[in-house]
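Shown here: the complex without one of its protein chains, the others still in place.
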Amino acid sequence: MLFYTIKRFGLAILIVCLAMLMLLSAIHLVPGDPAGIALGPRATPEMRAEFRALMGMDQPFFVQYFRFLGNVVTGDLGVDVWSRRPVSTMIGEQLPHTIALAMAGLGWAIVLGIPMGCYSAVHRNSVLDKLTGVLSVGCIAIPSFIVGLYALLLFAVELKIFPEIGAGDAGDIEDQLVHLVLPGLAVGLGWVGYLARFVRTSMLEVMGENHIRMARAYGLSNRRITYVYALKLAILPTVALLGVGVGSLISGAVFAEIIFARPGIGKMVVDAVNTRNYPIVMGGVLVTTMLFALSTLISDLIAAWLDPRIRQGL
Amino acid sequence: MADTISSDVAIRREPRFAWFRQLLRDPLGCFGLVLVLLIIFSAIGADIIAPHDYKALDVKSRLAGPSWDHLLGTDNLGRDTFSRILHGGQIALYVALVSVGSSLLLGLVLGMLAGYGPSWLDNLLMWFFDSVRAFPVIMFALAVITVVGPSLETIIFVVIVTTTPGYARIARASTLATKSTEFILAERALGAGVPRIMFSHLVPNIVQPLLILASMDIPVVITIEAGLSFLGLGVKPPTPSWGSILNDGYGFIRNTPWLVIAGGIPLIITTLGFTFLGEALRDVLDPKLKKDR
Partner (left out) sequence: MNDRHDTVLEVRDLSVDFLTGRGTVRALRHVDLTVPDNRIVGIVGESGCGKSTLINSVLRLLAANAVVTESSSVVFKGRDVLAMSPADLRGIRGQEISMVFQDPMTALNPVISIGTQMTDILYRLDMSMADKRRLATDMLGQVGIPDPAQRLADYPHQFSGGMRQRICIAMALMMNPGLLIADEPTTALDVTLEAQIIHLMKDLCARFGCSMLFVSHNLGLIAELCDEVVVMYAGEVVEQGEVHDLFHRAQHPYTRMLLDCDPARIAEKRRDLPTISGSVPDLIDLPRGCIFAPRCPERYAPCSDSAPSTYDVNAVHQARCFQVRDA
């Protein structure tokens, strides 16, 4: 298990480094002068040169890349172009909000998606199963910002059941949770569909296996067979999938944060794009990419640990 | 899109168009097909169907609700929302077709290179594909936009970079499988050139999975375009995009619900339509992949 963990961890780091290399080279390759775009058309050549030097853009590409990686290792993500505050500090302030939002989305997905999938598998081909199937595809297909906008319109603006904007009072946990409901739904609804489908498929697969027939032959109750014997096995790939979920919810949070005017990485990055604040954008991309890799890794490890065949084999 | 699928696939099926008849028997597939056709025709015929000029301002009736004159109301500048939506469909489909088409071709070539070329090239390309997959797409898009500025081309570039690996993987896997089969070896022994072998034997085999993936990717691409335009980082005004209509609607959400509702409808129709159609196509063309439904 330890060796497996180390191996997977190294792999994740490598992937993040490569992804950043990709990003930097893509930015390097596309035509356009970041300094010119950041400073606007009225900037003098001297101002642009100074900006480039500040951002390290006057160095050769690979020097830029490795300097970037080196800085990342020491926790230095550069400074805000305008306020000169360290980007890492700003990310540290925003990240908890985004993670809370991703968790709220995942909460919706788990609370709705897993029971839906179980029900569908157990009552396979029933009317409700078919309906769930169509609904899940619908949930997956509809863009999260539409869900967010419609939810905002219906539940906040028209019905006024939930608050419209913001993250709630800093000290008031309940208020913060209420503020998470609609944004959470917006980011999580697609994952409700994914989970429902995924759980249904893996449940059906497990329910067809021999040991389930054996459990039936021993007269175990349907409930125990479904929720212990089958679900314990079917949940393993689902756990691994949830990691991908957290990762993609963190980046999917952009829209919910904008629509509900919540603080968070996504809103910070979009604001930074609008003000051409390059270091903040890079920092945001790096952090979300790392979180993506990290959450995938963690959930894989949890799934492996939950499975005695792997836990003891590694 | 539908036309491309039919002509390419029908050649390989024994009873011609049997798959199409099968598709029509699937109610959800039919439903998806109808929605997709609706969107395609309304986009193509936008200039004829649109009751108003999508740029025409009508300051007297700003933010109006639906009426016979303005079927879906007007926006904050008094422009007819329905007409803007019809033209927005052109943008959405344009982005989808251009970027998915390019990704498909690029992925095909890269995948074949990976599968056919030396192993160091294969490894290099695989690493490349894996690292692209590690990116959150929207974040990647935002980073690129910071540098080159928002535009239609930027969106297309981002989508191509992020979706190509999917096609390349399929192409690579099929290349590896085909590479070892007897007839390729035999033809190579006869002196046929490598590119010729690849194209004549490989391409017909992987058209189907690639097309299934493409039809599933179209709604994703349309969502990315609309999403970025909603953030104000997509197509530039006054070009109508569903995303920018939503952006206007969001700004005036307390004044009128209609702009948000109207901007969302075409996106819902399109994503649902393409997704249902894509799923049904996959079930019909590739029963192996069929989700047990």
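In this document, chain identifiers A and B correspond to the written order of the chains, with residue numbering beginning at 1 in each.
Here, a residue touches a chain if its C-beta (ideal position, glycine included) is under 8 Å from a C-beta of that chain, and two chains touch if they have at least 3 such contacts.
Only a predicted model underlies this, so the values are computations on that prediction, with no experimental measurement involved.
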item: Partners of the unshown chain among those that are drawn; value: A
item: Contact with the hidden chain (one of A:Ile161, A:Met214 or A:Ala261); value: A:Met214
item: Options A:Leu11, A:Ala53, A:Leu131 or A:Val228, residue touching the unrepresented chain; value: A:Val228
item: Interface residues of chain A (partner: the chain not displayed); value: 209-221, 224, 228-229, 232-233, 236, 306-309, 312-313
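One rule holds for everything that comes next: only the chains that are shown with their structure count from here on.
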item: Computed distance of Cα centres, chain B from chain A, in Å; value: 23
item: Touch list for chain A against partner chain B, complex; value: 15-16, 18-19, 21-23, 26-27, 30-32, 34, 37, 133-134, 137-138, 140-143, 145-146, 149-150, 152-153, 157-158, 197, 201, 204, 247-248, 250-252, 254-255, 258-259, 269-270, 272-274, 276-278, 281-282, 284-285, 288-289, 292-293
item: Residue ranges of chain B in contact with chain A within the complex; value: 28, 127-128, 130-132, 134-140, 142-149, 157, 161, 219, 223, 226-227, 230-233, 246, 249-250, 253-254, 257, 260-261, 264, 267-268, 271-272, 274-276, 279, 291-293
